[in-house]
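Complex shown without one protein chain; remaining protein chains in place.
Right, subunit A next:
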């Protein structure tokens, strides 16, 4: 069985963002092999995340990603868009509505909802950027949430 690879990487933000700007998308085909790689890296070996049969016994249609994977896709979406000087301040609140399923494409998108002047703990001036995030698989929207990054003032 061959599944065509499909991956989209967030385009870095060109200027100081404003509310309403789109973040991403980030997309990835979520194969069972991918979930097994993720399990090896994040140490969550719960059978429902790496074994379709175990997931089905629990009522899910297939093996599904864990919350740490969800956090990591939000990490990627925000920082690959914001660039190296950014700092990740917050992931959440994250709400789980449905399973993030293996065997399907996943797309993660964001919308800037607030841009606020804020200093870093060391006093450097900068900006807090809050982003509303949605996970989409086909017609389903299994996860919604927010994230917040800080970026230093230009110069």
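Following the convention adopted for this analysis, contacts are C-beta pairs under 8 Å (C-beta built on N, C-alpha and C of every residue); 3 or more make two chains touch, one makes a residue touch a chain; residues count from 1.
Keep this in mind: contacts and distances are computed from a predicted model.
Engineer: So one subunit is absent here. Using its UniProt record, which name fits best from "CoB--CoM heterodisulfide reductase", "FAS1-like dehydratase domain-containing protein", "YCII-related domain-containing protein" or "Membrane-bound O-acyltransferase family protein"?
Structural biologist: Protein name of the absent chain (UniProt record): "FAS1-like dehydratase domain-containing protein".
Engineer: If the hidden chain were put back, which of A:60, A:115 or A:134 would touch it?
Structural biologist: Residue touching the absent chain, from the options given: A:60.
Engineer: Sort through A:93, A:123 or A:154 and give me the one touching the missing partner chain.
Structural biologist: Touching the chain that is not displayed is residue A:93.
Engineer: List every residue of subunit A that touches the chain not included in the displayed model.
Structural biologist: Per the touch rule, subunit A residues meeting the hidden chain are 7, 9, 28, 34, 37-38, 40-48, 54, 58-60, 64, 67-69, 71-76, 79-80, 84-85, 87-96, 98-100, 121, 142.
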